[in-house]
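Removed: one protein chain of the complex. Kept in place: all other protein chains.
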Amino acid sequence: MFIREEWYIAAWGDEVQGEKPLARRICGEPVVLFRDATGRVGALTDRCAHRGAPLQLGCVTERGLQCGYHGLVFDRSGTCVRIPGQERIPSRASVHSYPAVEKDGFVWIWIGDAARADASRIVDFPYHNDGERWPHKHTMYPIQANYMLMVDNLMDLTHLGYVHTSTIGGNPNTHVEAEMRTEPRPNGLYFLRWMRNSMPPPTYVKATGFAGRIDRWQEFEYIAPGSVLQWTAAVDAGGGDAAYADGVPEGGLTFRLFHGLTPETETSCHYFWSAANGYRQHDPQATEQLFSEIAGAFLEDKRVVEAQQARLTETGEAGLIDIVTDKARLHMRRVVERRLAEQAQRSAAE
Amino acid sequence: MFIREEWYIAAWGDEVQGEKPLARRICGEPVVLFRDATGRVGALTDRCAHRGAPLQLGCVTERGLQCGYHGLVFDRSGTCVRIPGQERIPSRASVHSYPAVEKDGFVWIWIGDAARADASRIVDFPYHNDGERWPHKHTMYPIQANYMLMVDNLMDLTHLGYVHTSTIGGNPNTHVEAEMRTEPRPNGLYFLRWMRNSMPPPTYVKATGFAGRIDRWQEFEYIAPGSVLQWTAAVDAGGGDAAYADGVPEGGLTFRLFHGLTPETETSCHYFWSAANGYRQHDPQATEQLFSEIAGAFLEDKRVVEAQQARLTETGEAGLIDIVTDKARLHMRRVVERRLAEQAQRSAAE
Partner (left out) sequence: MFIREEWYIAAWGDEVQGEKPLARRICGEPVVLFRDATGRVGALTDRCAHRGAPLQLGCVTERGLQCGYHGLVFDRSGTCVRIPGQERIPSRASVHSYPAVEKDGFVWIWIGDAARADASRIVDFPYHNDGERWPHKHTMYPIQANYMLMVDNLMDLTHLGYVHTSTIGGNPNTHVEAEMRTEPRPNGLYFLRWMRNSMPPPTYVKATGFAGRIDRWQEFEYIAPGSVLQWTAAVDAGGGDAAYADGVPEGGLTFRLFHGLTPETETSCHYFWSAANGYRQHDPQATEQLFSEIAGAFLEDKRVVEAQQARLTETGEAGLIDIVTDKARLHMRRVVERRLAEQAQRSAAE
């Protein structure tokens, strides 16, 4: 079950361009995305109104997206604007269109009643627009697991010591003993983790050449249903509090990650993520290296979470236990369950 | 649901030869084909009467098809003629056999009550036997779509301009504006399409070197459930009517295609097709080139139709609309629906 009446990331903006449309399943629905002649993105049901052929096989023309089978053309609103061989276009010859908004590098689409689509509710992440201070690189990983399992993954960071020992994690005890402050938010939660006077993990050493112990922190904000905004930094041990308050000095490390989890089906999701370099902004090599280290780490997550999904698909969750480090994860789950319960109530009332 | 009490193409005759039998699923049923010592083709259920092993793993022996597991032998009628280790052969030790007829290069098998199998009803296509006037080349494409979607494809040729722009199609408008004459037939339909004074598509230019505009026509005959006989020709613009009446002159182009669609399952079929060169019969290169151009075009159809099947499997046909160019397609569908309705009535009466 998916949260409806909600914006979801459907694509990176730069994935939607040129003559070929982009097909992607969102919350179980087949969607086709294209950029029309005005430069705006359309999101339609990926099924021609004539014979059901997927519109993804078609191409973008002056008037809209043309079906690759018999040439019907649909504009951004899903209205059919051309049927080869006939003048009259019946009003039924249309396809469903999704409200679509391009913002901060993403294409967001609205799953739910279009009348309720309010673009002001879309998550802000202005760093994607600030190539001077936060040069970034981004991609999308297809994950064969429910998107909640990936959000779970981000809410319990003790996994860093086990899944990512040799990359962004490092010593497991560092993570288990991290000082953790969690705050509820109206549609999610916030937490801050401090690992003071700890050994830097391999990725950090590669990035900045830390020679000794460090003060390291991670700030996470979860916004339902699938956005996780991360700010991470590390400086030489002892300098943590000052750096947190005043900014990370030369020689320190700081980066921002955006994790966008969009359901594809009940057992798969799209993982849109970016890594923004905030420590050596004028060194494209540094941005590239940061991205590439994190890319490797996220493949480690993918492997574990997909195996977890396969097992849970078989056995369900019966008998599983919650542990102390699940605190933020459980809060996140309650937010989502509340949304789903409200949705069920609304359905019942309608 | 498949039309029963009907002949279906199970194989090209030259696919059934030598020691190894040929396995093929027809209308959902596992069939094994072999050519026995007398040279005649047998078609049996592909399941040994002993332990259910597929007979396709066996080999053809003097007395019939020998199971590759424990050596039982079955003749063309499905009768077991040998059980290693015992003299007495119980009458239950037999497998179902299908009436099979070899004609015009095809092996046709009868799906239904054997007592009603009437070989005189089998479609004629004598051109396959006339290597002098119609040298041809043939193959079979496996298609992951219901056979009806492939027949649909052949009944609405406006797709040529969108799916086959760069091969046999050419300019979309030429097809949309084609003059079309449709005639019902007892078990199908006939149509003739004229595209006068039109630009030749790329394949035609390659074949004959047309320098300017052409008169082009296509004659199609659909015979239920799955045969489509095509005769295509083109001559320099202005010469169309004379060529249609008297034969295509030197420098013109003419070829015949046979499209045989046989259901494999509800969502897959076998596409048996041939291309016969009627314009440069003594040039094997021309036959080869014609085949190879069409082979490429049919892979374009395969791609679209398989994607269409996947979408329809998910969503069904709800909400789809018919358009003007669907006329022949809709007639074809009514023929098939009538056959299925008659079949349902017969079943109910029995």
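First chain written, first letter: the chains are A and B, and each begins at residue 1.
By definition in this document, contacts are C-beta pairs under 8 Å (C-beta built on N, C-alpha and C of every residue); 3 or more make two chains touch, one makes a residue touch a chain.
Bear in mind the structure is a predicted one, so any value in this text is a computation, not a measurement.
> Among B:93, B:143, B:160 or B:224, which one touches the chain that has been omitted from the display?
B:93
> Kindly state which of the options A:40, A:303 or A:346 is in contact with the chain not pictured.
Among A:40, A:303 or A:346, only A:303 touches the chain that is not shown.
> Could I get the residues of chain A that touch the absent chain, sorted low to high?
Interface residues of chain A facing the absent chain: 152, 156, 158-159, 161-163, 172-173, 176, 303-304, 307-308, 310-312, 314-315, 317, 319-325.
> Using the document's contact rule, name the residues of chain B that touch the chain not shown here.
Counting over the whole complex, chain B touches the hidden chain at residues 30, 46-47, 49-54, 56-57, 66-72, 83-86, 90, 92-93.
Quick note on the criterion: only the chains that are shown with their structure count from here on.
> Starting from the mean Cα coordinates of chain A and chain B, work out the distance between those two points in Å.
48
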